[in-house]
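Input: a single structure, listed below in structure tokens.
A single protein chain has been omitted from the complex, and every remaining protein chain is retained in its original position.
As written, the chain order gives the labels A and B, with residue 1 at the start of each chain.
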Amino acid sequence: MAEQFREPVVEHIYTLNLGPQHPSTHGVLRVLLDLDGEFIVKADPIIGYGHRGHEKMAENRTYKQFMPNSSRMDYLSGLLYNHGFVLAVEKMAEVQVPERAKYIRVICSELNRISSHLLWFGTYVMDLGGFTPFLYAFDDRENILDILDRVSGSRLTYSYCRFGGVTRDIDEQFIDMTRAFVKRLRSRWSDYHNLVTKNVIFINRTRDVGVISADLARQFGIVGPNLRACGISFDVRKAEPYEVYDRFDFEIPTGANGDALDRYNVRLEEMEQSCRIIEQALDQLPAGAHINEAVPFKVRPPRGEVYFAFESARGLTAFYLVSDGSPYPYRCHIRVPSFGNLQVLTEVLRGMLVADAISILGSIDVVIPEIDR
Amino acid sequence: MAKREVVTQKLQAMLPEDAVCKDDSFKAGVVFSAQVPIGKLREAIKACDESEYYLESITALDFQDTFELVYHLNCYEAKSRIALRVLCGHDQAPATVSDIFPSALWQEREVHDFFAIRFTDSPDMRPLLMPEDADYYPLRKTFGTVHAYHKREKIYG
Partner (left out) sequence: MGSEMASDWIRIIVGLIIVLAFSQLNALFLVWLERKVAGHIQLRYGPMEVGPHGILQTIVDGIKLVGKELITPASADWKLFIIAPVLVFMPVLVAFLVLPFGENLIIRDMNIGVLLIFAFSTLSVLSILAGGWAANNKYALLGAIRSVAQNVAYEIPLLLTVLSVALMTQSLRFSEIVAAQGKVWFIFLQPVAGLIYLICATAETNRAPFDMPEAESELIAGFHTEYSGMRFGLFFLAEYTNMFIVSAVAVALFFGGWHGPFGFGLGIPDIVWFLLKVYVLLFVIMWVRWTFPRVRFDQLMNFCWKVMLPLSLLNLVVTAAVMKLL
């Protein structure tokens, strides 16, 4: 499409505001579009509507008090961020974690990843006009929310992990519910593929739309399923293994072209791989304590810094913590994947139709509050 | 040869001996950390770009005697992250790297929003997260409630 785009006549260009209140920009995002008819000449994403000052808050709270904040940045991967933050502090303070706790945290993180991808799937197809898969995905997601609710007390923003383990141990019913859920989800793949993936209208809306080349991805620091759709197989769980991920056998799905259809397929495949990880973790689950009781109430990591990266639902996320020996961090910077993922819109949207802009924005899977922090 | 070896060699060639600190145990999340003088920043970043690294994050730390800009770069191989640290006075303006890595544009805007560090020659220094009319810089240790404000050697010794 972009090749056939001729130079626009300047008098015909008008400005359209996509957002900040709009059904399809997920979160409070404003994209200032210069349009020539229906073609986009220039796209300028404007963010900051949800800036809450988490990094400043981190400097005024102890590490434990910052835990709820970590969930609220990317609320769809709340448990993953929780887990990542706890791991970062544990690495800095050299805290020992019992084996059982590690497995529990991995299982819950992967469940959170599946629930985030399910929500993305529903909202993406809804943006394209197919309203029904949204409800089917939410039906499946309710099971995950029930499982995690039983053990942590929250449905969306969790503070389940603690330095040294988890708050509450899991019981037999948790394991049964999780196994039943994995079995049920696997039986749904054929439904989703028949309804959406093989649908000719959907394929026409996503094939060759929003192609991101591998070089463009590297220049903009794109990570996560968007990067893997360009053909680069990079996943933090394999590149810098943390917790017990090196004990599981799972694959990293990649795409070939870097278009929206590839991004969609990569995410669906990732859900299946997460199911594999959960099953293996449940099989290998050891008995033991669920938390290291010897961790002091106020964790005082030694002077120094740590840059800890983990794989959230959107890609490589990192906590950069600088400690001066006191219970309060000196600096806490969170490197979020949506930062680079959203920036690439300025390049990719040029020459696209407005309808394609919605498709591209949905396929990149940004959550604005994590950019705003 | 692994990309991190390539980039390590390039950086060691252009920087003084004691500026480079290797850590193969990956304890702090980086395999190689280098103190880069502010004048050599663009050269170092260009070397990383040629070794197929990508810019992961730019952040700043506020100390009593200086600012410190930390550039984290990573590549798509295992355990390859490096950190470039630039000491920058409270009134100094480092050069922008947004023409080498376009992702730096927003990162620099955010650093400017929070710390008032201007990046010279940057095409776009509008506020990213702060409101357009804000004249305060929240993450500076002279703003708001602050627990600790140290000199750099208190943390990095």
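The rule we apply is simple: a contact is a pair of C-beta atoms (placed from the backbone, for glycine too) under 8 Å apart; a residue touches a chain by one contact, two chains touch by 3 or more.
Computed from a prediction, not measured in an experiment: that's the story for all the values here.
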* Asked: Relative to the complete complex, which of the depicted chains are touched by the chain excluded from display?
  -> A
* Determine which one of A:Met126, A:Ile144, A:Ile277 or A:Cys332 touches the chain that has been left out. => A:Met126
* Could I get the residues of chain A that touch the absent chain, sorted low to high? => 14, 16, 22-24, 38, 125-132, 134-136, 139, 195-196, 199, 201-202, 204-205, 353-356, 358
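Here is the rule we use: only the chains that are shown with their structure count from here on.
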* Could you tell me the distance, in whole angstrom, between the mean C-alpha positions of chain A and chain B? => 25
* chain B contact footprint on chain A (complex, rising order) -> 47-48, 51, 53, 55-56, 59-60, 91, 218-221, 232-234, 238-240, 303-309, 316, 318, 320, 322-324, 326, 328, 330-331, 333, 335, 339-340, 343, 347, 372-373
* So in the complex, which bits of chain B are touching chain A? -> 26-30, 52, 54-57, 59, 61-62, 70, 72, 74, 76-79, 81, 83, 101-103, 105-107, 114, 127-131, 138-139, 144-148, 150, 154-157
